[in-house]
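Excluded from the complex is one protein chain; the other protein chains are retained at their positions.
Just so it is clear, A, B and C label the chains in written order, and each chain counts residues from 1 on its own.
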């Protein structure tokens, strides 16, 4: 077995390997820590945090769709303070990057959370400006390039942490939004968050989700996510963390070729709790078979 | 068997039943005419027409994705004149509505095609401002509310035909675009056209489609389409033709409940050439079982 | 570290209309399995259903596990159609399970909610176990329960078997020998009535709740159950803090 260098460099943040867990699908690591060795992950993006505890939306919060699911969790979380006290010490034990996914209703809230996290052990902040499941703020921020620029710039001024901006796919042109985040001095972009969808129970003639609409994720969104990652990689010069439907090594490699420097796995964990480990092995095997010595050799190498 | 009234009224256009064939998936009716009796369809939206003949994009033009497909046909069509001479007489034999799907690179081109079709036997025009597979025009028109308003208004001034505007899902907010089309005096909206996606062959390290990106359709897009139809129905007062992934009676009923007055079936024809007939029967059976006497009774009747 | 388990389907048997008994091999790693816990099953390998489906353990044997499944949608249909010899991808056991306590206990099951009570009935070390079962029409598992406890009473909505009506109608009579605990599983309306009943009679209840799940292991927070938290309320995870809750904690929503 040849040694293959799996480390990736996100220009300011290095990862031991390009496989991360996507925010909101991996809790604070404890649960899937029983299935995979958290030390083998490049990074963990924790459940979206808000300034204060949030109870989230009423149930049902999930609906199955063909090869995908809709969720409307609505950012249920214990608040940034409880995260720092109760979850971060646990996560910090592992040799993996801890990324705090932060959410606000106003620019000020984003800044305050960022500030609060600045002196902690988190390795990076991921600005979630695209959660479709909160009524106020969230969506509007992520859909408008002007607002993306503003919130990124403001948060940038309140923290020295490595700053990832997570983009919404529910936009007119992902390139506009990506450019705005880059101009606001994001260190990195992550995409995509969920598409917005709906499902109806025709017997009861009402939506399956209590909130009516929810975020679509899983294999269904992969073609859209991959296209957006590709377009973004053609547009910005900061690194990209690609996600959206990644369920196996093949999917992950597609994102790397399209220009993602790292990838995150979300919904696929629910189907297969071992999937991150399988993706690691699969990428390794692909690189070996194709004669590469480093995963960096395939990033952005799509022939087109 | 109770008599159930399957006719729907699109305010200016009546259909014998709400089931239509979606543009680009049903050619000019000849091929699927060998599988289903075209008289049993509410309407047929023909392959997208341009002023002049178009050869379309290089192959491969199709890629399979989980529960869906990407296409990049690129509006291959014989041109509006050849359609009128060679295809329309065939289609006019049937007791079904014939809808011409029209495409241009400029507002002027849209107007000229509309004008040319005004004195023919087509029952309606469907303005395709959202085809993702032509380089010029198409996408830009459909993604920007201002442009949607302009092109709709201009075409409106050049024809007396019933005017349907087909919306792109690749927008920031479908409601903005829907409102713009309504203000431009569209008689009806149809949605959604395809999402934009990509697929990569990791062995060859190149996109599967020759053009790189393509339009995503099939069951995968249904949750997004349904949400957009619902949002649009809450926003405009003109009727809506819903489409996107409809593959069985259940799907069709979801769209009707969400507020579509009629539905169109696209990609599902490829998997099951009899699907439109099965959807007709399935809707009938549902209405009967639930004690309705007319399909109109469920349109927009979502309890939410 | 937990490992993935492929369990071979040993037998699939239709025991009532749309109700199947599915027996699978028991992996050696799964040492302790408690009544009320569930397994998260990949019903279809091909994508007919995408998410796993939570299915309660019905009976635990040394070398096999038994589930009772109601064919109700895409996933359970695929599951019930699995053939003998197929490998089922299962994770579990998950959730908390029932807390066995008391000498005189009452088990109340409605429909498919009768299934998890079998293992409870079989393992609980109570002196007196009484079982009340409710079905819409065709009953099942009645004989199985009879093997493990003294009294089994059945109600059916259409009166086709046992007493006509809801299972909760049998509860008043069951008070005669003053049960110390009530364990229940079934439709929400039934659980709500039992909660109320327990409160009125001063008998503690444990209710096995159902909620739509995604991960099944506590990571995604879609399966929230509303419970009391001091003067306030809180959402906890049905898959992790549940699926079994004490009757006094659960808050049922008005509109359900």
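The criterion applied here is as follows: a residue touches a chain if its C-beta (ideal position, glycine included) is under 8 Å from a C-beta of that chain, and two chains touch if they have at least 3 such contacts.
Model, not experiment: these values are computed from the prediction.
**Student:** Using the touch definition from the header, name the shown chains in contact with the chain that isn't displayed.
**Tutor:** Output: missing chain touches B, C.
**Student:** Sort through B:66, B:207, B:223 or B:259 and give me the one touching the missing partner chain.
**Tutor:** The single option touching the absent chain is B:66.
**Student:** Tell me which stretches of chain C touch the chain missing from the display.
**Tutor:** Touching the missing chain: residues 44-48, 78.
**Student:** For review purposes, identify every residue of chain B that touches the missing chain, sorted by number.
**Tutor:** Residues 24-27, 30-32, 34-37, 47, 55-56, 58-69, 71, 73, 76, 218-219, 267, 269-274 of chain B touch the chain absent from view.
Keep in mind that, in the parts below, only the chains that are shown with their structure count from here on.
**Student:** Find the most central chain, measuring centrality by the gap between its CA centroid and the centroid of all protein CA atoms shown.
**Tutor:** Of all chains shown, the one whose C-alpha centroid lies nearest the global centroid is A.
**Student:** Per the centroid of Cα atoms for each chain, what is the distance between chain B and chain C, given in Å?
**Tutor:** Once rounded, the distance between the two centres reads 46 Å.
**Student:** In angstrom, rounded to a whole number, how far apart do the mean CA points of chain A and chain C lie?
**Tutor:** Their C-alpha centroids are separated by 35 Å.
**Student:** Which residues does chain B have that touch at least 2 chains other than itself?
**Tutor:** Chain B, residues with two or more chain partners: 66-67.
**Student:** Two-or-more-chain contact residues of chain C, please, as numbers and ranges.
**Tutor:** 47
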